[in-house]
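Next up is a structure, given as structure tokens.
With one protein chain removed, the remaining protein chains of the complex are shown where they sit.
The letters A and B name the chains in turn, as written, and every chain counts its residues from 1.
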Amino acid sequence: MITPAIPKSWYLPSKPHKFCPGCGHGIVLKALGEVIDELEIQDKTVFGCDIGCSLLSWNFFACDSTQTHHGRTTPVMVGIKRARPELITIGYMGDGGGYSIGSQHLLNSAVRNEKVTLILVNNTNYGMTGGQMAPTTLPGQKTETTPYGRDPEKTGYPTKGPEFLAELTPEGAYIARATVSKYKQLKRFLKNALRNQMEGNGFSFVEVLSTCPTNWRTNAQQTWHFLEEEMEPVFPVGELKSPFGKGGDK
Amino acid sequence: MLKVVEETKKAFLTGNETIAWAALAAGADIMFGYPITPQNEVMHYWTRLAPKYGRDFLQTEDEISAGFTVCGAVQAGKKAFTATAGPGNVLMQEPFGMAEAMRLPIFAVIQQRGGPSSGTVVYSQQEVALTTYGGNGEGFRIVYSTATHQEIYDYTIKGFNVAWKYRWPTFLLGDGYQAKMREPLEMYDPEERGIKLEPTYPLVGLPGKIGEDREPQHLCNIYSLEEELYDVVTRLAAEYEKIVPELIEWQEHSCEDADIIILTHGIVSRAADDAVKALRAQGIKAGYFRPITLRPYPAQQLREAIAKSGAKKLLIAESSYGQFERLTKQEIYGETIKIETLYMPGVGIVDYDIINKVKSVL
Partner (left out) sequence: MALVRIALAGEGGQGVQSVAEILAEAAYNENKQAIYIPNFGLEQRGGVSIAFIQVSDSRIGAPKFNKADVVIAMSHRAVARTATYSDKNTLFVYDDGFDVDPEDLPKEAKQIIAMPAINTANNELHPRVFNIIIMGAVIGLTNVVSFEAAKEALEHKLGSKFEKNPDLRELNFKALEIGKQLAENALKEGVAR
């Protein structure tokens, strides 16, 4: 039997992980683990996780890790990085934590070009609290607080984080959107975001489109369809800003 | 490290400037702050002085961020602090709560302004409840309520030390008057006075190879089970209560034969001290009691002062509407001494106010 290789930076006592079947978080964290290994930064990485489903990653890695509060991962990571610039800080959050309750931190740390790496998992809803509308919920999408579908007249359109962060950040920032459906690209973007911090260039941010079959109430096929056919047209995948230039990210 | 105060010297400073100097002398590495009156000059002086001593500063986007960046920096093993007031203190209760839960040695200066809401930018003692028991926790905090610039200097140095020694969030509770007024004090190098500066150490970003030299750190503040949290909070409570006797500080005089004890804290205790002396000169037996630590509260010491004096009345004077009285009552529950109050929310209290009140109730 062939077992898939487990990243060295994973913390084995916390496996198997606690995410729901079909959840995209496991894929993001797998890619992140492999990148941490490849960059050999496990011993100097500090991983901080937000509240929400991202919290379930709190002991995912054999890296020093800390829990924060909902939306406050960004300032905690900024505080650590400002205090100890030699550390590699990774903030891990959901769309609610990053774009809603923690948006002022995200926006201002981007403007200041804080040398932290933030990973935001976009699954278009608040998963942990039972599937409410998130800033990223698609127009017409049903959630617990938009049972008749999100009405943009009343609640606006989905937040496009990488787009506004790319506008706000100075040169040296790295801004990208990946998806769990394109694993190699996801890994490449995560690696660039960490390299960017290691080189001290500036703020690094990757939004990752992810899946939430539990709250979407979808089967495997529908889940993948929603991700690729519904989400991706609204949230285009790619690098929006990169100090490494085109093709310089290999 | 470059010495901040080479030799003991007299100075004539504002309270905010005193804090900046004392934080430097205490070895603070970095301040995070957000503008709010009346603490702004703490940042103004810090940003001018800090670079000369290799220290750092970040102006954050709000007080929530200032509090959480402090939490991050102390986790990384650096002496970090902030200063705030009023609505900023409200916002900082969230990170202060995290510091309580995770035993983070943060130090925060609160320069009380008027409330509720934006209130005034001037002065009050209305942040007593917030600073001692704010947040969704149990008040596992250390709060020093200062009265003079000398105390501001002394307790800023002590505050950093106590925070790092005991690992509870530690506060210097001042007010707008103390922030803005100038008065003489003596600045000194703590180590010259035999005050050892507590060493710092990181909770994350530890040295060594994970899996070979050490295990990874996984720091928590949220728990899956009620029972887990129960264990955590009862352990925190036991650890906090154990150190209470080492932390408690108070001032007391003229209580032995007092008919009335005047209970104040912070800057109001200056007026109380003058009032007691004036009343004594007029043949009225007044006593003086002042908690320096509001958390933990010198409850036993106050009970003893009441008992030995046989005083019939306790006059609580405060620049708020009963916050200090409520704090006191819960601490001395069961005492039968009659409590009189002088509430002057958001305005200063002078000796004259206290003397008049004493005469009206005796």
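Going forward, contacts are C-beta pairs under 8 Å (C-beta built on N, C-alpha and C of every residue); 3 or more make two chains touch, one makes a residue touch a chain.
As the structure is a prediction and not an experimental result, all values here were calculated from the model.
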Chains in view touching the one left out: B
Selected from B:Ala22, B:Ala271, B:Leu327 or B:Val358 as touching the chain missing from the view: B:Ala271
From B:Lys3, B:Arg48, B:Arg182 or B:Lys359, residue that would touch the chain that is not displayed: B:Arg182
Chain B residues touching the omitted chain (full complex): 12, 37-38, 120-122, 176-178, 180-184, 267-268, 270-271, 273-274, 348-353
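Assume only the chains that are shown with their structure count from here on.
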Touching residues (chain side chain A, partner chain B) in the complex: 11, 42-44, 46, 48, 51, 55, 58-59, 61-69, 72, 74-84, 87, 104-105, 107-109
Interfacial residue positions of chain B with respect to chain A in the complex: 29-30, 32, 56, 58, 60-62, 64-78, 80, 94-95, 98, 102, 202-206, 208-211, 216-222
